[in-house]
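Reviewing the structure listed below.
A single protein chain has been removed from this complex, and every other one stays in its place.
== chain A ==
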Amino acid sequence: MTSSQPRPPDVTVVVIVYNDAGRVATAVRSVLDQSLRSHEVIVVDDHSTDGTPAVVEKLVAEHPDTVRFIRLPANSGHCGAPRNAGVAAARGRFIMFLDSDDTLDVHACRNMVAEAEQTEADMVIGRCVRHDVATGKETSWMPWLVKQKVVYTSLREQPELLYDVLSTNKLYRHDFLVRENLTFLEDRLYEDNLFSASAYIAAKKIAVIPQRIYTWNIERKAANLSITRRAADIRNITDRIIVTKKIDELLAKHDAGDLRLQKDVRFIENDLRVHLARLSQLPEENQRALVEAARPYVQTLQDDAFREAKPLPAMAAYLVRQGDFHGVAAVHDYMVNKPFQPHLTADLVVRDGRVYWSDRHLDDPLGREVLDVTEMGFQDRQLNKLRLGGTVDALQQDGDVVTVAGSFTNPLGRITEESDPKAQLVITDRRSKQRVFRVEAHLAVDEQRIGWHVAFAPEKILRPVGLIDPLYSVRLHVTVGAERADLALFADDDVLDAIRLPTRPRLSRLTADLLQGYRTDSGNLALRLEADGGAAKLGTAAITGVRSTNFGARAWARAAEFQKSLRQRRNTRATKLSWYENVFLKMPVKKGTVVFESHMGKQFSDSPRAIYEEMKRQKIKFSPIWVYAGHPTGFPSDAKLVKRNSWGYLQALAQAEYWIDNQGFPHDLRKRPETTYIQTWHGSAFKRMGFDQADVKRQSEAQQTRLSNAIDRFDFFMVRSAHDERTLTRGMRVGAELLRVGYPRNDALVKGGNDKELAKLRKQLGLTDDRKVVLYAPTFRPEEVNRRSGLQLPFDLSEFTHRFGDDMVLLVRPHYLVSFALPPAYGHSVRNVASVHDVTPLLQISDALITDYSSLMFDYSLLDRPMIFHVPDYDNYVGATRGSYFDLGETAPGPLTRTSEDLIAALADLDANTTTFAEKRRQFVAEFGEYDTGDAAKSVVDRFFGTGNRRG
């Protein structure tokens, strides 16, 4: 007697497994636990040799109605055959795939089936999440493809689906697979790629849902650079190329040649990149072999693919095409993913005013295009933002003295003998950073590369404690003028092995006697305490003995865990705030301490600086503290410096007698009543501000209250005109006493007097001839902040240099949160002045200003020099985005230009501008700068710090 055939399940999940007895049950259970109960599991075993069959058979016994087991008669070596076998046996109306080391989200089947039924799609795509098993960290796989629910009727509507070639985060209609005869290749790796591409092309409807469906567990494997790895690498890349060629054929067959470009771009950005990752760490012959294996196929890619792919992968692919494996390795050094440290090893060059990744291949037109890295802005980046990385090339021991030598690239020849570069090898305890050993390094400057070496007696200089400080980082600190950089170091295996520095730990040589070089998870060089001599081996063996007992191991692990969690907790904002509230604010106020901050610590500039300098000038006795956000370079050396949001910062603010800043200390820091807060502010308002601004108006009551509370901390607020009182202070609902004295930063504009500083600045910017200086300083646009390309000039720079290069120099000043890359070609008549801290001297040395809506217009007008308002986006910016307090066209003391041609014409007409707008400028100053009479800093200092108030 047979029972009647039960209704087919909604979903069959095909779980494939090979020698994974430890994890397969977890995978199967993630299916059994599905909220959609109508499912079945087919486990297909690729002929495992471990305990896998037993584990699966037990699951079958427990769930005979839901779990089936298929064991292939022989090992196929790939995922294709098991998946095909699973599909062949499937009864479900829909099919999903799961690998034995991964899991499904509990609602995966329900979400996918519901969407498939509702949309009648042939396949549904859900979110795949990569889960790093070691750290627990999760990242979404190609999140831009699964942002929202959407249905495509053809791959053409979203060709980027070709980026997602996993077969596992998807649901397929069973009859769709049958109808289209979709099966996996059985004798190759990357069978997913072809299967997915075929499915995308065949599907009449493809649905996407944003829900998490699939967890892809990633276990980091130790780097294996052996011969087998080499063989595997080459086989992988060869298989990938065979599969990719089949996809090309498929696209051609379905008249989908237009999708080929998308696929080529994907190949460059993903596949090739994965196979060549960290190339420089392989032995040279492996590097060459890999690149040569990929080269023939890469040569068949269309030129446009190199143009459209992201710049770094495109360069790597192009260099593969040229067979330049050194070049490929250098690109990969710079574009590694976390946890590896990107580092710049390429020798950049300038040709015809553009910056190139290397001096090779520039005679090829495509090479010139692809290797052009001008837009990346290396030429304008500070030394510490270049991600320079150094090498360790050789090690020599002579008696007690060890000599270590290496090199790093000289970025565009920026480091010269004249710039007096200095370097130190810095060896730091990786855990606590408490113990630091420094050795002076000698530098050999060359236009392309800088050589470095140190010679020292390790036993004398390296004195670790032992036991508690087993790991040391090694970095090269380089100082060039006012710039500093901190270079990670990289070494080949044989050099790494040769780095064995004798050492005398303070806890005696029983704990260790050697610092051995090793490679960190990030790929750079570090040192590990080890035992080499007899006594040390004996001592460490004893310690290891204790630690490997049950109790010892537990105690050790718990201590390490405790230390780690303490460190993590210590630095959360909540911990810091609680200390700020409960401890620091209860400590006494330190009389005479003044905390200065300008633009959230980004600069030493503006009115806080002017007040500080006036106090210095008057020789007031006080304890200044300056806040810096990134790096202390450029901040005054005679003030105490604290990093923004550090512990020292919180304590300084809590105990300060005065706060002086121009934007706002962090909103969550309460000001005690004994502290006086002088808010200088940083500009009069054209754009709507504070509660007049749409972004603030729309906020919830709680958000608006937080803002109000932050503003209510101000005790004094500086204004420059009645206009400020009507607009700015009303919009921000400032309740503080108004200081109607103008802006301290503008004293110099009214009175001048800092000629020495100006001369220095002119020299620094190379303004040595008598050409006119024109400053371009546009306002802040939020979309530019995180944009890789930063500020894009809304006018034609080459036209400017062509027309005015002999008569003018243009200074480009992006907002301090925005980057700007200037092609060296324009170096003759254009300067990037992003890194100058204070804008006031820039205003002073400029003969004319081009701006748009920036509050600099109010300040610059005090100089009574020509101004141009370049506003191509006027309607959008003023109309839709921000709104304004007055009509710029009516009020502006200069012409409004909307096109590049208009601007060029206005620049040609600067002399007439001087006279035509003289009256308008006068009115403008009267309206917006009536209190700016040049005594602002003095007024503030007299009132708050004057000798009448405090005698020294």
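Please note the rule applied: a residue touches a chain if its C-beta (ideal position, glycine included) is under 8 Å from a C-beta of that chain, and two chains touch if they have at least 3 such contacts; residues count from 1.
One rule holds in what follows: contacts and distances are computed from a predicted model.
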| item | value |
| --- | --- |
| Which of "HprK-related kinase A", "Glycosyl transferase family 1 domain-containing protein", "Multicomponent Na+:H+ antiporter subunit G" or "NADH-quinone oxidoreductase subunit F" matches, in UniProt, the chain that is not displayed | "Glycosyl transferase family 1 domain-containing protein" |
| Omitted-chain contact residue, chosen from A:Ile70, A:Val106, A:Ile242 or A:Leu507 | A:Val106 |
| Hidden partner chain, touching residue among A:Lys697, A:Arg726, A:Lys763 or A:His828 | A:Lys697 |
| Residues of chain A (touch criterion as defined above) contacting the omitted chain | 10, 35-38, 105-108, 110-111, 113-114, 127, 143, 147-149, 209-213, 693-704, 880, 883 |
